[in-house]
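Notes follow once the structure below has been shown.
The complex appears here without one of its protein chains, the remainder shown in place.
A and B label the chains in the order they appear, each numbered from 1.
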Amino acid sequence: MSEPEEQIVTDLELVRSGTTDSAPAEPVLTVRDLDVVYEVARPVHAVRGASLTLHRGEILGLAGESGSGKTTLAYGLNQLHRPPARITGGSVTFHGRDDGDVDVLALEGESLRAFRWSRIAMVFQGAMNSLNPVISVRAQLEDVFTTHRPQMDPRERRHRSEELLRLVGVDPARITAFAHELSGGMRQRVMIAMALALDPELMIMDEPTTALDVVVQREILQEILRLRQELGFAVVFITHDLPMLLEISDRIAVMRHGEIVELDTAENLYFAPQHPYTRRLLGSFPSLTGSAGDFIRAGYAPEETR
Amino acid sequence: MSVLTEKSAQIDEAEKEAPTRRKRPAATLVIGLGIVIVITLFGLVAPFFTQDPLAVSNDGMQGPSAAHLLGTTQTGQDVLAQLAHATRGSLMVGVIVAVLALFLSAFFGILGGYLGGWLDEVFSLFTNVVLILPGLPLMIVIGSYVEQRGLLLIAFVLAITSWAASARVLRSQTLSIRTRDYVHAARIAGERPWRIISVEILPNLLPVMSSGFVFALITAILGEAGLSFIGLGVVGTQTWGSMLFYAQNGQALTLGGWWWFVPPGFMIAALGAGLSLINFSIDAIINPRLRNAPANARRVRKAEKEAAA
Partner (left out) sequence: MTTLTATDLSKTYLLRDGLRFSRLHAVQDVSFELSPGRTVALVGQSGSGKSTIAKLLMQLETPTSGSLLLDGEPIGRRGRALAAYRHRVQMVFQDPFASLNPHHSIGHHLVRPLLLHERATRATVRGAAQDLLERVNLPADEEFMERRPHELSGGQRQRVAIARALAPGPSVLVADEPVSMLDVSVRLGVLNLLARLQQEEQLAMLYITHDLATARHFSDEIMVMFEGRVVERGPADDVILSPQQEFTRRLLAAAPEPGTSRRFLAEARRRGVPMPDHLADQEDLA
């Protein structure tokens, strides 16, 4: 067990390098002026005029704190909203690899169901606790196929499920296990496998590593990057952990109070942040190896400690 | 104040949530309470204004008329008067049972759950044993042994067969609340156990206890009606169940004397419905999602209609 430190750090970088070095890719998702309102006693404008373009194979980080609207925005991308949430304006257009543009917000019923999971898949917050505790992993993986590819025969289903597990780095022999028999990291890999089942062109991940230990977090991030390289899907990665986003994203959107206050490449954001909130967010993560004393001395003015 | 400080102050200001305002009570609560209050008032006040329920007369089995608003029984007794007194009797039984059951379930459930250890094991075992005792057969056995089946005895018998389920619920709730940080914090602050139970834990249990109380009320009234119907009910006091018993004995059904058995049956059903509605609204308090979901859906539909217009 003596992998040199260097190795672990650069692993992520090796796997990450992708679209930024190659020619500009085509867009896979275009969001224009999306507005989402929570119709409660005093309506809350959860997302205001959000616009972004996601390119094929790109990793877009969505950074923000609680209440910023990042999860609401993500839910809007595949119409997952339930009352009292309501999309009040804007458009979401999905640019399919082979079959042209899809107006996502206009989909409903059967076409919406077919669209979801096969074109855009999502790994939810606390996903590792979303596995049904009373049925096996195999049953849950195969369920995806039963629902979306009813014409598949059972043997092919089984084969594909085991393949998926291998893809995310889980020993296929564990397919008969139940959720509580797997560690947190493994459960998260199973959730990612389920999301990849139908080979989507876009993966939305909402805080996929938040509840995991730091070492396991690293492994899952490596897994996601490797899969992205292998399968070519785009990723919207939602988290409050800005340093993590800086390490893995091509571009980062910073959200606050429902608005995207800054959207730029990771490098530009790190070296030349424009918005004061972005600067404040960047300054909230003390550097592990940087200068020490600054922290407590360079604290905030008394009003700031509110 | 520099730009950044101002922005940060704004950032933090926006974090604070607006203080919540009082919400209007739900329709289920209003209707349920309304029904229960009307019936209770009827039982409390009406007996002062009606005729003597036990006075026999020559007008047996008469339908509703000016003299007897709900008709007469086989022996010419006024049904309305009987109903008024029976309401009082049933309600008394119900309330006594519910209160007794509340105390028993709170004692065995909460105390055992909080203190843990061997006390909890003993209380829990006792609760489980009582839980599996079959209620109705036990009541029948006790009822048939004792001749003088007064109100209190029947209430007592009904109570001891209905507290156990609620005790289990309270125990598991207490166990869960006991592990919460604010209970730990109270211990660390130095609070005594009895204060922790009454001040920190009990407020969280009130919805469950209210629900249990209402449920005990319903089952007590139904239980008493059932006992009376088979002839093992309260002797001496009139209840809805005893009315049904006498109606059955007096061939009311075969003779077409609906005015004799429909009113008490209706009262039982109405009170049961009212209490259940109250319980639904308590459920909504315990689980806010139940309360909000229909309102949310309505609001979205309304907003969509306004937007389209």
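Definition applied: contacts are C-beta pairs under 8 Å (C-beta built on N, C-alpha and C of every residue); 3 or more make two chains touch, one makes a residue touch a chain.
In this text the structure is predicted, and so the values were computed from the model without any measurement.
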item	value
Residue of A:V134, A:A173 or A:V215 in touch with the missing chain, whole complex considered	A:V215
Residue of A:D33, A:D103 or A:E267 touching the missing chain in the full complex	A:E267
Residue of A:D35, A:D241 or A:D264 touching the missing chain in the full complex	A:D241
Residues belonging to chain A that touch the chain removed from view	1-2, 5, 8-10, 13, 16, 65-66, 213-215, 217-218, 240-244, 246-247, 267, 270-271, 279-292, 294-296, 298-306
Residues of chain B in contact with the chain not shown	1-2, 4-5, 8, 11-12, 15-20, 180-182, 184-191, 199-200, 203-204
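As a working rule, only the chains that are shown with their structure count from here on.
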item	value
Chain centre separation in whole Å, for chain B relative to chain A (CA means)	49
Chain B partner contacts - residues on chain A that touch it in the complex	37, 39-40, 42-43, 67, 82-86, 88, 256-257, 276-277, 279-280, 300-301, 303-304, 306
Residues of chain B defined as touching chain A within the complex	1, 3-5, 7-9, 11-12, 14-15, 18, 292-293, 296-297, 299-300, 302-304, 307
